[in-house]
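My questions will all concern the structure given below.
With one protein chain withheld, the remaining protein chains of the complex are depicted in position.
Right, chain A next:
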Amino acid sequence: MKNVAAMERSRLCVSEIKNKQRRHLMFMKLKQEKRKVAMKKKKKKERDALGDKAPPKEVPKTIENQRVYDETTVNPEDEEVAFDEGTDEFSAYFNRLTNPKVLITTSDRPRGRTVRFCNQLATVIPDAHVYYRRGLALKKVIPQCIARGFTYLMVINEDRKVPNGMVLCHLPDGPTAHFKVSSVRLRKEMKRRGKDPTEHSPEVILNNFTTRLGHSMGRLFAALFPHDPQFVGRQVATFHNQRDFIFFRFHRYIFKNEQRVGIQELGPRFTLKLRSLQKGTFDSKFGEYEWVLKRHENDVCRRRFNL
């Protein structure tokens, strides 16, 4: 019904266009649409006519379907992975020995946007402290942080007055991940947002971290938040990986009934792209890199992703 109405409207418009070329173009478009509709109908008829014998409906190809199989994809029952995870740097967290405590700082001389971003991050992550950098060297900062019991060091790098990079360093001796940050949206800029997040610990959702590398990323993010989320707060922080981009969102949810849940976005949102993962704490010159983003690797095959 809708289509017919639209078509009628456009038909009227077509005949009223004085310019011959344009009129011709619009008419061609109209014809094309009509043809499409007719094709669809025909196909449907054929399918119905064949009934059960009809070939199965073709699934459209998406980049996710066509993704090149990565041999490092984690199988849930894999013992080696389970063993590794039992003994890696995050095992302390996952065995509930430590509580996360995050230190957020920036590069030198941060501008207003970065500072606000840091503050908002601090509200999202429970037990996060923001400190000014004041030109200190990270290598000197790290032993001090360890001494004061921090488990994470997060450095937001700034370029041209916007945050564009993040170094996330797990403290006692943990891996350092360097991300490219993009599409930062602060709380003011969110549409239809809710009130500020409360102090309750949020739940964490980690989506689509399939490969080994993705798995370790997932653990990295999970260890930022305390173990036991307070369901009272009804807040959820999501890290969703899609085609190597990690989207971070922070929502408040409410269950309307068994089948429906409403979510409302609070808090900042940003996207991360992993640039490098280094074993050990931050040491860009002499550190041992587990994985580094090399652009030409991804240029070769567009269906290959790492996370």
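We take it that a residue touches a chain if its C-beta (ideal position, glycine included) is under 8 Å from a C-beta of that chain, and two chains touch if they have at least 3 such contacts; residues count from 1.
Definition applied: contacts and distances are computed from a predicted model.
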Name of the absent chain as recorded in UniProt (options "Two-component response regulator", "Protein MAK16 homolog", "SERTA domain-containing protein 2-like" or "Aminotransferase class I/classII large domain-containing protein"): "Protein MAK16 homolog"
Given A:30, A:92 or A:236, the residue that touches the chain left out of view is A:236
Which of A:18, A:134, A:195 or A:294 touches the missing chain? It is A:195
Can you list where chain A touches the absent chain? 62-64, 137-138, 182-183, 194-195, 203, 205, 207, 231-232, 234, 236, 238, 240, 242-245, 247, 249, 251-264, 266, 271, 273, 295
